[in-house]
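Below is a structure I'd like to ask you about.
As you look at this complex, bear in mind that one protein chain is not there, while each of the others sits in place.
Showing chain A:
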């Protein structure tokens, strides 16, 4: 990389003002994006906050149950001893039994925590930091950054001295980060499941992460009541906060001194890290990962053979040449001429033309005859219908007359 990308530091009071115009980007932001490392480290590190729990070791076993053995027409499972209660003679102890203990009861000495190699953890953190500087990744994670002036967002150290939440809120509003906070507020839901009875009633999204440097900074208290916002010191960057859920691209707001400290923390490609003993940033497999550009570059295209044109041997769908003229022509180019000759011969045939005229005359005559016959039929049917109606009328009037007479 001959040119180093530059970043501006914004004034805390005015988002259009820039206090430091061009600061070089710390080398961490150019670490290769390794979602595989991050997801591996995240799944393991996420287990480290777990608290031991277990089933009561006596659960389901507090009986003096014994198997009745064979020959009693019952299953051989241990049965509760004694008498005088429904419980006696019922099955006990097995995982399949009602009121029995579970199979493989959870023990407190289950391995709850995972250790991850330090180097892997550091690579994951570096990648996660790099991802916070890539806009599409932050968008993909779901942060609302359409009004944010710059990614990565670096602000002067003044925000570290914020004490009031109103100051913090106004700051977020000025820098377009409030949209993300609003998203957090509007998507707060009651958690599904029993956890809501165990102190985790709501599911709250993650908003912006504010990273500061000076240990005496008061901004923790200013920002902590803003929903979704987390505050962390640079020296204690946490993968679980940089890539929540193993998903890269948290929206991070850096203070100027925190941003400057990143080079000491993670080192550069020239110098190893000062603070992480012996840690060197991960090097990419490809310095230029833009495959499209490589393929289309002059150097590659010069050596590449010309593209093969695929020769089509036959149609994908078979066409019947006896019915499909184009298919016939493809097989036999002379067929077209043959067909033309045949049609010409037909036209030239004078007998053929006379026949047509004769047919026309015949047609006319037959049509006339048919019309005559159908007309006669119509008249006949009309007459018949009329006759029937007359009879009906006569009949019913006779009936009426008879009724009246009665």
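For the reader, a short list of remarks on this structure follows.
One rule holds for everything that comes next: contacts are C-beta pairs under 8 Å (C-beta built on N, C-alpha and C of every residue); 3 or more make two chains touch, one makes a residue touch a chain; residues count from 1.
Rule of thumb we're sticking to: contacts and distances are computed from a predicted model.
Missing chain, UniProt name from the options "Septin", "Auxin-responsive protein", "Ribosomal eL28/Mak16 domain-containing protein" or "Serine/threonine-protein phosphatase 2A 55 kDa regulatory subunit B": "Ribosomal eL28/Mak16 domain-containing protein".
Set against the missing chain, the residues A:20, A:46 or A:139 yield one that touches it, A:139. Residue A:149 is the one among A:94, A:149, A:227 or A:321 that touches the chain not shown. The omitted chain makes contact with just one of the residues A:13, A:66, A:163 or A:290: A:290. Seen across the whole complex, the unshown chain contacts chain A at 5-8, 15-16, 18, 25, 33, 35, 131, 133-137, 139-142, 145-152, 176, 247-248, 288-292.
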